[in-house]
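One protein chain is absent from this view; the other protein chains keep their places.
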Amino acid sequence: MNTKGNKQTARTNWPITILLIIGCLTIFFPLYMTIIIAFKQPSEMTNDIAGALAFPSSWSFSNFAQAMEVTDFWNSLANSVLITVIAIVLAVIIHSLAGYAIGRSMAHSKVYSFIYLYIVSGMFVPFAILMMPVVKLTAQMGLANRVGVILLYTVFYMPMNLLLYSGYLKNIPLALEEAARVDGATTWKTYWSIIFPVMKPMHATVAVLTALGTWNDVMTPLVILSGTDVNTLPLAQLNFQTQFGTNYNLAFASYLLALIPILIFYLVCQKQILNGVVNGAVK
Amino acid sequence: MRRKKIAAVSVTLAGIMAAAGVMSGCSLSGGDNGKIRIEMIQYKQEAVGVFEELEKKFNETHDDIELVIDSPNDATTIMKTRFIREDYPDIIGIGGDMNYSNFLDAGLLMDISDYEGLDSIKQAYLDMDKELELVPQEGVYAVPYAANAAGVLYNKDIFDEYGWEIPTTWDEFLALCEDIQAEGLQPFFFGFRDTWTCLAPWNAIAVDLVDSDICSQVNRGEANFTDNYREVAEKTRALLDYAQDDPFAYSYNDACTAFARGEAVMYPIGSYAVPQIQSVNPDINIDSFVMPASEDASVNKLNSGNDLQFSVLAESEHKEAAYEVLDFLLEDENVQFYLDDQNAVPCKEGDFELAPMLDGMKTYIEDGYLADYQDHHYPSEMAVDAMIQTYLLDDSENATDTFLERFDTEWVRYNRDTIRNLEEYMEEHPDAE
């Protein structure tokens, strides 16, 4: 356990830097394999180590074109984006309102304290128990579609996000609202003009956590959407798995396609994502 | 003024929910063009191309009916999920197996005994469906369409090259495996990572050694599996000696690929595997023989069952149109089209041409010397395929005892409702068989 580097006077700790760089290989190796297999042709797949690690003989995109066709890539991508974006927007609007209304009332109202506990304890309900009844319920309400999936996410992420928002609000002084109220603004208006902007850091956190959870989720779309011809990106991978047969190159091209959108998003918003995750976990 | 604002809050939130409801409502009502829409789901993923063709052909020749055929991956799960959602298609194409028994038992299927096309179906296959009824039913609920045959596929070119003979008894079969190994070749390449493939040799061996209605016998309390399945279990295990290292690491696709490339000489699997094998190597010369599990060549039977049969759902509002679709599918030309693509055996009477890889089984098919797959009677939640895989992986000395004991105890538990219903039925119909 080397924490020597924490001393302000210490210089760059090269052994640890080098060890950490070598450690990155564990991250990059699977990604590297994915990329080269995705570009290879079935005839290039060999059983010796050097051959397996070698670059493909040519960087042809034909596997990708075929994989896009097989998995209906653009539609799946559009569905994933649609579901994730709407789920985030609804989370930020509805859950922050819930956090405000319930969080501000909890201190002086037993009823609201109870409501708070009631919703937050929903965190302990595993999806496994809701899964089967939810399939029946959404179907009976005509919600066995993308709207149903979005609504379910709005409900499933409510406990965590309510906890986050009401926790954050504890640090926002009531005096801020009092001043606006004295000026004659309604609570509703005060919320949107003062409180909502103030909670900006928490919105980022909620958005990141909701996005990471919904984008990669398999189970909810699997039970709600299967058999409806509507796929999300992960669901498409699952549904078309057998169509790849033993053509692993095609399969890997498809895997890579499924990973790329979120990787790009991560590279662009890395800082916000890391901060969001930390905020969410620590609060 | 303030009241309005407050109301606005609720209206906004309620609006979001209402919008969700409306949006979902819209997506439900599809475009109507005056045609009756018949929706069919069929479970043969391998036959997706055939059904796309048939769907096209049907819609070109029918003005009043629009046929939509869906062939999704993992179709039975999707069917069940849709049944859970109470969202029923008009026709389903499934195998004559436990799913059929369950759907029938749940009252999902329509009695189609008034359908005229049934007259042209071979009785043997209609009888197999009768045997699948958990509790004896009045009426007919499925049209058997295509059967498959399972035994041992072999690479004809390699056999010819070494001059090997087709075995007719278990001893000859093992001797053949020894010969193949002696030549430095691999007799089998299994894909046991996909648990269902464990059932292929199991079924083929079981039809030779065990009564075809053994499951009903057990349900009636007249027999047990420990006595009847011991030999089946031991012989299935014996095949492992001639398989590649670690057969549990590879999938069905891997096994088909290996056989297609000549890495294995034989493959105990059904005729349904042939298209997959040919997709890897279109030039491979495949033939088949009946699994010779018994020492007495005369009791060895062909393992053949309803691979694809059509049922109309009880909820369907378009019975006449559904019959028209069935008529179309049963036209000789379309049956032959299916057989050619899938190397299947027709359930319809008539002069059909069989695929060359069924040559070795032809006499059995023509003489009707066949028996249904045992696993068509196993409840899927019991996961007998995984139990067999567990057994094959178990190296301990009493593995067979453990397996058979587990088979008997679990059978009773998973079939408890069936057994109880059957008892009630027997009490009500004391003279029934």
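Order of writing sets the chain letters: A and B. Residues in each chain are counted from 1.
What we mean here is this: a contact is a pair of C-beta atoms (placed from the backbone, for glycine too) under 8 Å apart; a residue touches a chain by one contact, two chains touch by 3 or more.
Assume contacts and distances are computed from a predicted model.
With the options "Trans-hexaprenyltranstransferase subunit I", "Sugar ABC transporter permease", "ATP-binding cassette domain-containing protein" or "Phosphoribosylformylglycinamidine synthase subunit PurQ" in hand, the undepicted chain maps to the protein name "Sugar ABC transporter permease" (source: UniProt).
Of the chains on view, those touched by the hidden chain across the whole complex are A, B.
When the missing chain is restored to the complex, the residue among A:T26, A:S43 or A:N171 that touches it is A:T26. Screening B:E55, B:D70, B:D90 or B:D105 against the full complex identifies B:D105 as the residue touching the chain left out. When the whole complex is considered, the residue among A:A52, A:V70, A:V85 or A:I194 that touches the unshown chain is A:A52. Annotation for chain A: contacts to the undisplayed chain at residues 1-8, 10-14, 16-17, 19-21, 23-24, 26-28, 30-31, 33-34, 37, 47-49, 52, 94, 97-98, 100-102, 104-105, 112, 115, 119, 122-137, 151-152, 154-156, 158, 181, 186-188, 191, 212, 215-216, 218-219, 222-223, 233-234, 237-238, 241, 248, 251-252, 255, 258-259, 262-263, 265-266, 270, 273-274, 277-278, 281-282. Even with one chain removed from view, chain B keeps its contact list with that chain: residues 2, 5-7, 9-10, 13-14, 17, 74, 76-77, 80-81, 83-84, 86, 102-103, 105-108, 193, 195, 245-246, 248-250, 379-381, 383, 386, 389-390, 393-394, 406, 413, 417.
Keep this in mind: only the chains that are shown with their structure count from here on.
Rounded to a whole number, the gap between the C-alpha centres of chain A and chain B is 39 angstrom.
Chain contact summary for the complex, chain A toward chain B: residues 90, 94, 97, 132, 135-136, 138-145, 147-148, 150-151, 186, 188-189, 223, 226-227, 239-243, 245-246. Across the interface of their complex, chain A is touched by residues 2, 5-6, 8-9, 13, 16-17, 20-21, 23-25, 27-28, 41, 45, 72-74, 77-79, 81-82, 84-87, 253-254, 256-257, 276, 279-280 of chain B.
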